[in-house]
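Just one protein chain is left out here, and the rest sit where they should.
And now, subunit A:
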Amino acid sequence: MRKKWNHLRKVSLTFAVVVGLSAVLWGCSGGTKESTAETGNTSTEEQSQTIRLVAANHPWTEAIKPLLPEFEKETGIKVKVDSYFEDQLSQKTSVEFAANAKSIDVVMFRPLQDGKQFEKNGYFATLNDYVSKEKSSTDDFIPSALGSVKKGDNLYGFPVVTESTVLYYRKDILDEAGLTPPTTLDELKEQAEQLSDPDNGLYGFVARGKRSPAVTQFSSFLYSHGADFMKDGKATLNTPEAIDAFEYYGGMLKDYGPPGTLNMSWPEAMAVFTQGKAVFYTDASALYTNATDPSKSNVADKVGFAPFPAGPGGNHVAAPPAWAVAIGANSEKKDAAWEFVKWATSKDIVLKLQKTGITGALTSVWESPEGTEKFPKDLAEAIVTNNKYGIPYDRPAIVNVGAARDAIGDVINAAIEGKDVKAEAEEANKAFQDILDKE
């Protein structure tokens, strides 16, 4: 079916070219005035080519919007940006793609959340041909970040935002207590216990507790306890190390967390931290501007950053690409879309974006002093340290991520509620294994 379509498309394209050429030729022979009119028309058509970028409501999108006129001036390609909230974005794009819509030229997606599913369904155009024409264009990407937008040799996207789990802490409170930022999870627990003061509305630790959103930030706790989601296709949520990790994370939120953590994704947890109600907070580095921007944060000048503390299993932290861009498989303007992708991931633009605080995916930018100047010094150091121990995924790298996240989230919730974590982990492990078996 697909071949037939491609064939049809080729035939119709040839037909269009023939008709167009003959029209031009006819114009030439007909008269000079008409011929200039014809060529004039085609060139403005090219100039006014518009591509549609379907993106998330994300700092990356906000930062690239003001740069778009540059791109339009350079290439004559206009970019129309449609942006949605994260979950709406995956639903919107999957529905549009499933309907074979041609309307998506460039799409912003989460490689770990939707990548496998979209790739498996053939929603993305392959970028290999474009890349092989310009040989050096992928060399500069952080390898682990690029690895998650590939299937075998098939490259289907370019990472644009990377992140890792960092420790946000209150410098003023730690200074006053004469403490240095914790370097191990044990120290984190001790300090959280020492500084927690619920009667005065100060909680030792806050992080995501909501079922599915919690999983990506819990993953670093899991890895540093020496555990993982799965090993060789077998679910490993019920290993003693994993259960320790669940109990640690849930226990921290239960004992030192604010009320209502079961319903907290990052906006809620971040709000608790930025209202000055929490001492420690672990979440993605990419969110740091919410904490350091005085218009959003009551504690903007008191926020410190540290690498993710080492656990009993050593130093491990999730450091995956958070967002990538790809070209829609059914787009009729793939060349223009490629021009945009190439431009948006070029060193020049990535550096400009990184200067506004977007954590990019290019090694050379991270290594240049300009690339890190915009970041708080301790944050840049924490990210560089994290990247050393980075694990390129923060949730199970499978197709049916949503169901797996919910299963894992159930154990996190049970741990926060102080229920039997071991029983819950056994159950979740079974559910997760079922998901793995079906893939």
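Going forward, contacts are C-beta pairs under 8 Å (C-beta built on N, C-alpha and C of every residue); 3 or more make two chains touch, one makes a residue touch a chain; residues count from 1.
The definition used in the following text is that contacts and distances are computed from a predicted model.
**Student:** Pick from "2-oxoisovalerate dehydrogenase subunit alpha", "Hydrogenase small subunit", "Sugar ABC transporter permease" or "Ortho-halobenzoate 1,2-dioxygenase beta-ISP protein OhbA" the UniProt protein name of the chain that isn't shown here.
**Tutor:** Record says "Sugar ABC transporter permease".
**Student:** I'm checking contacts with the chain that's been left out. Which of A:Gln191, A:Thr292, A:Asn413 or A:Asn429 qualifies?
**Tutor:** That would be A:Asn413, which touches the missing chain.
**Student:** Which listed residue (A:Arg110, A:Lys189 or A:Lys210) would be found touching the missing chain in the intact complex?
**Tutor:** A:Lys210
**Student:** Among the options A:Lys277, A:Lys302, A:Lys374 or A:Lys422, which residue touches the chain absent from this view?
**Tutor:** Residue touching the chain left out of view: A:Lys277.
**Student:** Which one, A:Leu67, A:Leu179, A:Val384 or A:Ala403, makes contact with the chain that was left out?
**Tutor:** From the options A:Leu67, A:Leu179, A:Val384 or A:Ala403, the contact with the absent chain belongs to A:Ala403.
**Student:** What does the interface between subunit A and the hidden chain look like in terms of residue numbers?
**Tutor:** Residue positions of subunit A that touch the missing chain: 91, 94-95, 97-98, 100, 117, 120-123, 201, 209-211, 258-264, 272, 275, 277, 400, 402-403, 406, 409-410, 413, 417.
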